[in-house]
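Yeah, one chain of the complex is gone here, protein chain that is, but the others are all in their spots.
To keep things simple, chains are lettered A, B and C as they appear, and every chain counts its residues starting from 1.
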Amino acid sequence: MKPPRFRYFAPTSVDEAVELLSTHADAAKVLAGGQSLVPMLNLRLARPEVLVDINRIESLSYLRVEDGHLAVGALARHRMVEKAPEVAARVPVLQEAVRHVGHVQIRNRGTVTGSIVHADPSAEMPAVLALLDGSVRVVGPSGTRDIPWQELFLTYFTTTLGPDELAVETRFPLPPAGAGWSFMEVARRHGDFALVAVAALVTADETGRVKEARLSLAGVGGTPVRPERAEALLAGQALEDDVLAAVADAVREAIEPESDIHASAEYRRHVAGVLAGRALRAAMERARRGGEG
Amino acid sequence: MLPESSRHRIRVTVNGQVYEREVEARLLLSDFLRYELGLTGTHVGCEHGVCGACTVQLDGQPVRSCLMFAVQADGREIRTVEGLAPDEERLHPIQEAFWEAHGLQCGFCTPGFLMTVEAFLRENPDPTDEEIREAISGNLCRCTGYVNIIKAVRLAAEKLRAGR
Amino acid sequence: MQIQGSVTFDAPPERVWELFNDPEALRRATPGCERLDKVGEDRYEAVMSVGVAAIKGTYKGTIEIRDKEPPHRYRLAIEGSGSPGFVNIDASMEFVPAGGGTQVNYSWDVQVGGPVAGVGQRVLGGVGRWLIGEFFKKMQAELRADAS
Partner (left out) sequence: MATRYFGQPIKRNEDPRLLRGRGLYVDDVQLPGMLHMALVRSPYARARIRRIDTSKALAAPGVVAVITHADLPANLQGPLPPLIPHPTLKHHKTQFALAPGQVRHAGEAVAAVVAESRYAAEDAAELVEVEYEPLPAVVDMEKALEPGSPLVHEDIGTNVAAHYTQVVGDVEKAFAEADLVFEEVFRPDRGQAQPMETRGVVAVYDRNLETLTIWDSTQAPIRIRSGLAELYGMRANQVRVIAPNVGGGFGPKIMMFYPEEVLVPWLAMKLGRPVKYIEDRREHFFATNQERDQIHRVQVAVRKDGTILGIKDVFLYDTGAYIPYGLIIPIVASCTLPGPYKIPNYHAEFKAVFTNKTICSPYRGAGRPHGVFVMERIINRIAEELGIDRVEVRRRNLIQPDEFPYDVGLIYQDNAPLRYDSGNYPGLLDKLLKLIEYDQWPARKEQYRKEGRYVGLGLALYVEGTGVGPYEGARVHVEPSGKVWVATGVGTQGQSHQTTFAQIVAEELGVRVEDVEVVTGDTGAFHWGTGTFASRAAVVAGNAVALAARDVKAKALEVAANLLEASVEDLELADGQVRVKGAPQRAVSLGQVAVAANPLRGTIPPGQEPGLEAARYFNPPQSAFSAGGHAAIIEVDPATGMIKILKYAVVHDCGRLINPMVVEGQIHGGVAQGIGGSFYERLVFDENGQLLTTTFMDFLIPTAMEVPDIAIDHQETPSPLNPLGVKGAGEAGVIPVPALFVDAIEDAFSGYGLRFREVPLDPNRLRQALAEAGVPGAGSTAA
């Protein structure tokens, strides 16, 4: 298990990186944290001719709260997000989710933006992006654009990013003040890919009913899924058993999971409904406490 | 059919010593440490980033050396198990704790555990058992069932706190 | 791995049959198909670059159309191999009149082997389904392009 040959470039600016990507187009792959790409290289399943390593573009290593967003630079490692006080304070669901990403060695190296554009449908970060209606900022030869998550993910490991475009930032809109949150995951072992993961965000009115609820799921198809009908069902409701049962049904309708050796599609469908209910309850609990953990 | 591989001159500090070498771009950091520098204490168990045997510290933080290329370590600081003990006579308190608690059997996974635990205890000097389990869950051990490793980490934390 | 489904085409079975026997259309619609050379009656040699994201492999192999019953059904036998492993497909395609159009019922028995099977099982089903879906979408586009 040794990687095949490739040519390696380590640009120190975004412009330089984009130029390299334009020159080599389909032959090139961006290397950020490398925690998904390098295993595939070692297994010789990925064989790009050129690697553009962006780890030397120091300007991309940042976390900022700005104009209602948490902006996560392309070199911000999972660990940086996990430990950042502003993430804990402003986007706690992201912090809760990031703890499920691999193990500490992986989180020290892997990047949030890399995980998102890698577009593994079982991964946590894309599900959080969908939950918060976030976007990815990309720079290409013709300039900068923001791709909303709905337009980003096509299917398994496939996004609408052009081969000459570099994702430079992930933009998570800040959840409403006082929103409760939860991220729950069923994985075979701690740190494994999710069989199913559910993120929930809930705001409550004075009577303890749902004002707005959002759900986002991973592991249930080719992309992260927001079950819109389930979300709509929740508005104005108290989280009683019958409401949650209807929500679970709506969640199960909204997804098309696959079977693999670890879990059947039926299992994933079932557990998606279960976790949705549990995550909503946990999020509501926090919403009642005014969004405090 | 196969593309050419680029070669690069790198300068890496490993356990305080500076090494300059020319490497092929695809050379894994784990192989660089083991075969170019002869630091065979870093072991390779899976080469796909799960087992943690190859864990080293990059600028003080544990990373999997099988998921990095040597060229990426240019200008950085690496610490391996060979850099843990203060000298030939003494072991590091974490090494002592693994010895006393029988935290190793075949010893193959041990260097990876030590490098993970050293960074962990720097951040969290007085961890709970649950925190210890979580911290070492990226390192697989097939011999010990982890029971004595957890005991060793607890003991190491005590030793380090006492030595402070 | 079994992948089944049906797709509707806006043309009668005779026309759809023709489309599904047109090597140029098949080549254009097959994801990653770089070459499709006729080497005998209903027999082609193909080079395909298939995969998702960085995990792409080039497969060389043969495609054979068998058991033809125009314009009702045929079978596709596809065999390819490359460095990521091998893919063998036995696909049955059925062309059924539906209203003014044609419903194509397909049942693909996909056998994947070698490294990609041992590593990619988690996503093979989903990716396979997606690729087949892309193929039919493009065939629909071929039909429309032809009609316009």
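Assume contacts are C-beta pairs under 8 Å (C-beta built on N, C-alpha and C of every residue); 3 or more make two chains touch, one makes a residue touch a chain.
Small disclaimer: the values here were computed from a predicted structure and weren't measured.
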Checklist outcome for this item: Touch list for the missing chain, restricted to displayed chains, reads A, B, C
Checklist entry - Touching the left-out chain: which of A:30, A:43 or A:255? => result A:43
Checklist outcome for this item: Given A:31, A:75, A:271 or A:287, the residue that touches the chain left out of view is A:271
Checklist entry - Which is it among B:14, B:29 or B:50 that touches the chain not included here? => result B:50
Checklist entry - In the whole complex, what residues of chain B lie against the chain that is missing from view? => result 2, 24, 26-27, 34-35, 38-48, 50-51, 53, 80-82, 84-85, 91, 95, 98-100, 102, 104-111, 114, 129, 132-134, 136-150
Checklist entry - Which positions on chain A touch the chain that was left off? => result 1-5, 39, 43-44, 186, 188-193, 195, 241, 244-245, 247-249, 261-264, 266-267, 269-271, 273-277
Checklist entry - At which residues does chain C meet the chain that is not included here? => result 81, 83, 85-86, 88, 111-115, 117-119, 121-122
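Keep this in mind: only the chains that are shown with their structure count from here on.
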Checklist entry - If you average the CA atoms of chain B and of chain C, how far apart do the two points sit, in angstrom? => result 48
Next on the checklist: Report the inter-centroid distance (CA atoms only) between chain A and chain B in whole Å.
Outcome noted: 29
Checklist outcome for this item: Touching two or more other chains in chain A are residues 43
Next on the checklist: Using the touch definition from the top, which residues of chain C touch two or more other chains?
Outcome noted: none
Next on the checklist: Which stretch or stretches of chain A touch chain C in the complex?
Outcome noted: 29, 37, 40, 43-48, 118-119, 121-122, 155-158, 193, 221-222, 258-262
Next on the checklist: Quick check: in the complex, which residue numbers of chain A touch chain B?
Outcome noted: 1-8, 10, 34-35, 38-39, 41-43, 49-51, 53, 55, 79, 102-106, 108-109, 190-191
Item to check | In the complex with chain A, residue positions of chain B that touch it | outcome: 2-6, 8, 24-26, 28, 31, 47-49, 52, 55, 58, 61-64, 66-69, 71-72, 116, 119-120, 134-135, 137-139
